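Everything below concerns the one structure shown next.
The complex appears here minus one protein chain, its other protein chains still in place.
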Amino acid sequence: MSKNIVIAEDFNVSRKIISSVLTKAGHSVFEAADGKEAASFFDGRKIDLLVTDFNMPEMNGAELIKIVRSSNKYSFIPILLLTTEVNENKLKTALDENITAWVKKPFQADDFLKIVTKALR
Amino acid sequence: MLEDNKHLLLFSLKQELFGISVKNVTRVINLEKIIKIPKAPTFVVGAINLEGHVIPVVDLANKIDLGITEVNEDKKVIVLEILREEEETMEVGVIIDEVLDVVALENNALAAPPLDNMGFNANCLDGMYKTGEDFYMVISASKIFESELETLVQ
Partner (left out) sequence: MDFQQEYITEVKQILKSLEQSMMVLAQDANNPDEIDNAYRYLHTVKGSAGMFDYHLMENLTHELEYVYSDIRDGIRTVDEYILDLTLHAIDVLNDLIEGNNDEKAVDKLIKSIKELRGDSAGESSEATAASGSSTKKEEAYIIIFQPNENIFKRGVNLAAILEDIADLGEHDIIFHNESVPFEKQLENKAIISWLEILLITDQGEEGINDVFMFLNNDEYSSFKVDGAESFASENYKGLLELKEADINDRIEKFEALAPEIFTSTEAAEEVDETEKSLDTILNAEIEDEESEVVIKKSKKGATHVNVDTQKLDGLINIVSELVTFRSEIQHLLSDQKSVQIQEAVEKLDFLTLKLRDSAFNIRLVPINILNVKLQRLIRSVSKELGKEVDFITEGLDTELDRSIITALEAPLMHIIRNSLDHGIESPEERVKRNKPEKGLLKLYSYNSGDHVFIQIQDDGNGLNFKKIQEKGIEKGLLSKGQKYSEKDLVNVMMSPGFSTADAVTTVSGRGVGMDVVKKEINALRGDIEVSTEEGLGTIITLRLPLTLTILDTLVVNVGEEKYLIPINEIETCIEENHSELFRKKSRQIKLDDQLVPFVSLREYFGREDFPEKEVVIVVNKNDTKIAVVVDSIIGQYQTVYKPLNELLQDIDCFSGASILGDGSTALILNALKLKN
């Protein structure tokens, strides 16, 4: 089943890799290079999953997640946070824990797809 | 018709002697508490309640052109179970005068039914059964109502 996934990641190569992995798996992908652009996709259309980086220009991951969660339509969608941050506790407090899972960069495409598939259930 | 159950119920009706395979007979009861069914075919005398089933009672004599039976409490009703399509059965009662006997049927003990006019409708006969001096006309339960049930199928 094809799902609509938003990817927010400022690092082009990373984003393209993720995008191609998800597209190959049959999903529709909306790519955004920063938080603000990503937020613009949450305009009422059907979005099944957000994959977002934490540190991004314009609007960081925490702010993006806050905006997404504040909308009724998206308050329960799964969100995967990409991070290189080692100190998870620090991130947790910053995000108020409203994400589904962390994905540590770098990752293997297979593992990532497995997590995405699980999150989309 | 008689292969699988070779017993005949012998009975009398209007001075004539008849037999019918017990395979089709579920029971014999006294004729009582019968209700009239207006607009029913003339051979249907009425209906009785048999353990929750409403079953029509047929004047057998009338049905096979043997005349009309007087309905009274001395009469008996043979309840027949007639096989219909898809394993469904139809129950119907036929009025007779008296049950005479139940006999086992030897192989080939049935003679062919007479072809000539016997003063009534002989189409529903399976054959003749002879014991001692008496001839019994063996009736086929399914043939009695053949014409009625055929029109229903159409």
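The letters A and B name the chains in turn, as written, and every chain counts its residues from 1.
What we mean here is this: a contact is a pair of C-beta atoms (placed from the backbone, for glycine too) under 8 Å apart; a residue touches a chain by one contact, two chains touch by 3 or more.
Quick caveat, the model's predicted, so the values are computed rather than measured.
**Q** Specify the residue from the set A:G35, A:G61 or A:P78 that touches the hidden chain.
**A** Residue touching the chain left out of view: A:P78.
**Q** Which of these touches the unseen chain: B:V44, B:V77, B:L105 or B:C124?
**A** B:V44
**Q** Which chain B residues touch the hidden chain?
**A** The list for chain B reads 33, 35-41, 44, 47-49, 51-56, 58, 84, 88, 90-92, 145, 148-149, 152.
**Q** Touching residues of chain A against the unshown chain: what are they?
**A** Listed in rising order, the touching residues are 1, 26, 69, 75-79, 96-101, 115, 118-119, 121.
Criterion: only the chains that are shown with their structure count from here on.
**Q** What whole-Å value do you get for the distance between chain A and chain B if each is reduced to the mean of its CA atoms?
**A** Here the centre of chain B sits 84 Å away from the centre of chain A.
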